[in-house]
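The other protein chains are all here in position, but one chain of the complex has been omitted.
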Amino acid sequence: MAHDHTPASGGHGEHAGGHHVMPLSVYWGVFLALVVGTIVTVWSATIDLGALNVIVALVIASAKALLVVLYFMHVKYASKLTWLFVASGFFWLLIMLVITMNDYISRGWLQ
Amino acid sequence: MATTHAVAPAANGEKEPKSFWSDGYGWKSWLLTVDHKRIAILYLVSVVAFFIIGATFAALMRLELATPKGDVVDSETYNKLFTMHGVVMIFFFLVPSIPAILGNFLVPLMIGARDLAFPKINLLSWYIYVVGGALTLLAAVTGGIDTGWTFYTPYSSTYANGQVALAAIAVFITGFSSILTGLNFLVTIHKMRAPGLTWFRLPLFIWAQYATSLIMILGTPVIATTVFLVALERVFRIGIFDPALGGDPVLFQHLFWFYSHPAVYIMILPGMGVISDVIACFSRKRVFGYSFVAFSSMAIAVLGFMVWGHHMYTTGQSAYASMVFSVLTMLVAVPSAVKVFNWMATLYKGEIHLTTPMLYALGFIGLFTIGGLTGLFLGIMSIDIHVHDTYFVVAHFHYVMVGGMVMAFLSGIHFWWPKMFGRMYPEWWGRFAAINIFVGFNLTFLPQFVLGFMGMPRRYHYYPEEFAQLNLLSSAGAALMGAGYLIIFVYMLWSVKFGLKVGANPWKATGLEWKIQSPPTTHNFESIPVVDEEAYDYGRGHAKHGKEASVVR
Amino acid sequence: MWKNIPLLPESASTIAGEYDLLWWFLVGLTVVFTALIFVGVLVLISVYRKTKDSPPATQIEGSILLELVWTGIPLVIVIGIFAWGTALYMRHSKVPENPVEMYITGKQWMWKGQHPNGTREINNLHVPVGRPIRLTMTSEDVIHSYYLPAMRVKRDVVPGRYSQLWFEPTKVGEYHIFCAEYCGTKHSQMVGRITVMEQDEYERWLSGSTGEAPEVAGKNLFESMRCASCHPVEDGQTMIGGAPARGPSMVGLHGREEELKGGAKVLVDDAYIRESILNPMAKIVAGYEPVMPTYAGQLGEEQIIQLALYIKSLKKKDGN
Partner (left out) sequence: MSADHSHAMPPGVLPPVSHHFEDLAQQEESEKLGMWAFLVTEVMFFGALFTAYTVYRNLYPEAFMLASSSLDWKLGGLNTLVLIVSSLTMALAIRGAQTSNRKVMLGNLVLTMVFGATFLVVKYFEYAHKYHVNLMPGPTFDVAAFGEHGPQARIFFSIYFAMTGLHAFHMVVGLILMAWIYKKAAAGHYTPMRYVGIENAGLYWHFVDLVWIFLFPMLYLLGAHTSGLAGGH
């Protein structure tokens, strides 16, 4: 990656590019957003939106997950390789879900 | 870098050079080792032991099937035999065969590293493998399992007798061994390549291992969870897969094949990697279309995850889903074809040496082609309806797994044997056994294609009279093939002690592993090499005639 | 010795011919490519085999053109056979008009068959030649698979649901029935014979056999299981004491589009009737209360089939 492995000899500072110290405000901000997200999830579940309920719940959960991954797990500042790994995890999960459901949903579609 | 290191074979009896073999002799030095080479040897011993067990089951099965009546064992025993044969051969022999033995030994050597990224985890994965194997054997002797290696519900979860839960747990545990190996390889290949060794300078064996590792870490967890659910269902009747409790047995098949189809590529990609290296070496040529061969491995790994439903055409899966699976199955065959053609092109204008590893490699090309093309039959919905769960399928997968992967395994083992042991096996016997196995193999499994088309279902203890002759032929072939394996077993053991000693590079092959002594020292490289040459750079001096005594001239 | 060894399966159904055509095409394809590769390899190794005075290898990097060719050709071939095979599949999954309906129940380790007139047989099936036969199948325990190699058909028989299979025999004779899905100890003995007969002979065979017609058995069940206490079986019928029926009338039910609570529509077929009996709450008919009890565990698969046949026999009278 964009790491230049400067030999860190003195014992001060960061010796590799990935070590990014985030300001405290970011952590607290994310935390607050997660709490708000949880409350909104519960609240939205009580309103009858029909099929939309699921979608709303999933969208909020995904947004929360994204915040955790990007900030708590530092992926925002991580190498492309890390991005690739994270993305492939979710991509494969999607393969499994979508292709399996493809069978269940389309039973009886053709003749 | 380009200098050859081949040295005259030391006269027998001379003091052994220091190597990873001489780095400690006690049992502790083996059982607590973190050296990837020693772990590879541990795997070699245990994987071969499981092959012998699996082959014994096969021998009993073929003996039984020699006649239509069930005269050797009873039905229940027969069912246990093929179940154990499948489970042992797949989970304990073929899946770990090339990755865990050759991969462990070679990945660090080929990329110029001193070890895998996580040596302790590497040892751990061997222990997990051994525990899983021991539990499976325990299940076998304390009641056995008769579900078939596919563990279909609700038979496995509710109706089967025997130790299904224990076997499921054993498979679950073994999965972790596979996952940890894959994880280790992935990280090692990403992070520990020697300076100058860019992705496109890697041997194709490494590309194949990389693709295999991807499948291992992405697929194996799913089978682990799935068999675990089966065990839960069996013990607690939780209702997930049992229709009597509201569950859907077909969901089990989806989850099972989500892993088990990609797993068949775990069982072929490493073999393809071996074949690329062997063919390049014994044609003294760079592999034709290197990057296409490399990327086809990745294409197989990714596409391979989207075709699992071709095992389920007759289950009542929606016709639309079957269609999607069918077309993707067709697509995944294309990268395999690309590889076969590139290997053939590599032979063109080469300098071909028909050594033992090369014979196996050529055998692989032929047999894998037959196995793969008959896989296409099965991928077509209307055709599969008739031959699904018949001996046609049995023949198909033995062609790809035995004709393909086992041939590749034997090829690789012979090819790197001198590197692992510093000694050569007897070449004449090597070629003899190779031809013996090739003939015996075809005699065993070619008739099964015919049997399958005639409609003989698989997993049949009794079968109708009209299938008798072909089955007898198949059993005879198995005996012949068995003799071939026996020969290999004997001369390989012999060679460890009495084989001709060889130098660093008896085949005059390219690649970092051949630039260090045979067998390597514990730390592989005195100093980490800097790579400045392309993969398979056979044009550069290696192929020149030399005076050194080495097997390839 | 080899003279009387068959190497081909019998072909005795309308689809067998088309099936075999594609089959032999694929065999041809395989033989051609295998030959190409075997011969290719043999030629290459004999021409370029290292000898004393053979030239050193010529290093060739590769060729984009060739790669495209040998990616493209297999691609075209596989898409071609996919299209052919899928078209065949689609054509073969369409059931012809007016099939003879038969019912199969799989059970460790036997096949129970039921004819339209109630004749039952085990591990055998007698069918008339030249008529499409439709099998509605289910299992009482594990997954089995009904396999008629001579007809080139096979279908898994899954507990908890109906699966269907059809074929039209073209040749009088006796053929194998196999169970193709591994189902336990005697899987290999879960076999039988299908006998294809001339139509008149089939009818004679049918009439010669005794057996309560399934509708009659179904009618008895309908009464003994007290279905009749809620469901009218004649037009305009009211329940005891003149009360309105609690459940929908069974007259003309089969084949009708039923409107469900919530507005969805469902076609009443065997599977729906089966579900209504075993899991009545899954789909509630519009205008009725969900009061019907489940009969899961009280009725076997065969009895459910009899009930379904009885319900089917309750046709609307003409002119109504």
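For reference, chains read A, B and C in written order, and residue numbers begin at 1 within each chain.
Please note the rule applied: a contact is a pair of C-beta atoms (placed from the backbone, for glycine too) under 8 Å apart; a residue touches a chain by one contact, two chains touch by 3 or more.
Everything quoted here is computed from the prediction, not taken from an experiment.
Peer 1: Check the whole complex and report which displayed chains the hidden chain contacts.
Peer 2: Across the whole assembly, the hidden chain touches A, B, C.
Peer 1: Please identify which residue in B:Leu65, B:Ile145, B:Leu186 or B:Leu378 touches the non-displayed chain.
Peer 2: B:Leu186
Peer 1: Touching the hidden chain in the full complex, which residues of chain A are there? Just list them.
Peer 2: 1, 3, 5, 7-9, 11-16, 18-19, 21-22, 24, 27-28, 30-31, 34-35, 38, 41-42, 45-49, 53, 57-58, 60-61, 64-65, 68-69, 71-74, 79-82, 85-86, 88-90, 92-93, 96-97, 100-101, 104-105
Peer 1: Could you list which residues of chain B touch the chain missing from the display?
Peer 2: Residues 108, 113-119, 179, 183-184, 186-188, 190-198, 217-222, 224-226, 229, 232, 236-240, 245-248, 251, 254-255, 258, 523, 528, 530 of chain B touch the chain absent from view.
Peer 1: Write the list of chain C residues that the hidden chain touches.
Peer 2: Spelled out for chain C, the touching residues are 279-281, 290, 294.
Methods note: only the chains that are shown with their structure count from here on.
Peer 1: Give, as an integer number of Å, the spacing between the C-alpha centres of chain C and chain B.
Peer 2: Using C-alpha averages as centres, the distance is 37 Å.
Peer 1: Quick one: report the Å distance separating chain A from chain C, using the average Cα coordinate of each chain.
Peer 2: Going by mean C-alpha positions, chain A sits 45 Å from chain C.
Peer 1: Where does chain A touch two or more other chains at once, residue-wise?
Peer 2: In chain A, 110-111 touch at least two other chains.
Peer 1: Using the touch definition from the top, which residues of chain B touch two or more other chains?
Peer 2: Where chain B meets two or more other chains at a single residue, that happens at 250, 316, 319, 323.
Peer 1: If we count contacts the way the header does, which residues on chain B are in touch with chain A in the complex?
Peer 2: Touching chain A from chain B are residues 190, 218, 222, 250-251, 254-255, 258, 305-306, 308-309, 316-321, 323-324.
Peer 1: Which residues of chain C touch chain B once you look at their complex with the stated criterion?
Peer 2: Per the stated touch rule, the residues are 1-2, 5-9, 19, 22-23, 26, 29-30, 33-34, 37-38, 40-41, 44-45, 48-50, 54-63, 66-67, 70-71, 74-75, 78-79, 81-82, 84-86, 88-90, 92-93, 108, 141-143, 145, 147, 149-150, 152-156, 158-161, 163, 176, 178-189, 191.
Peer 1: Please output the residues of chain A touching chain B within their complex, sorted ascending.
Peer 2: 81, 88, 92, 95-96, 99-100, 102-111
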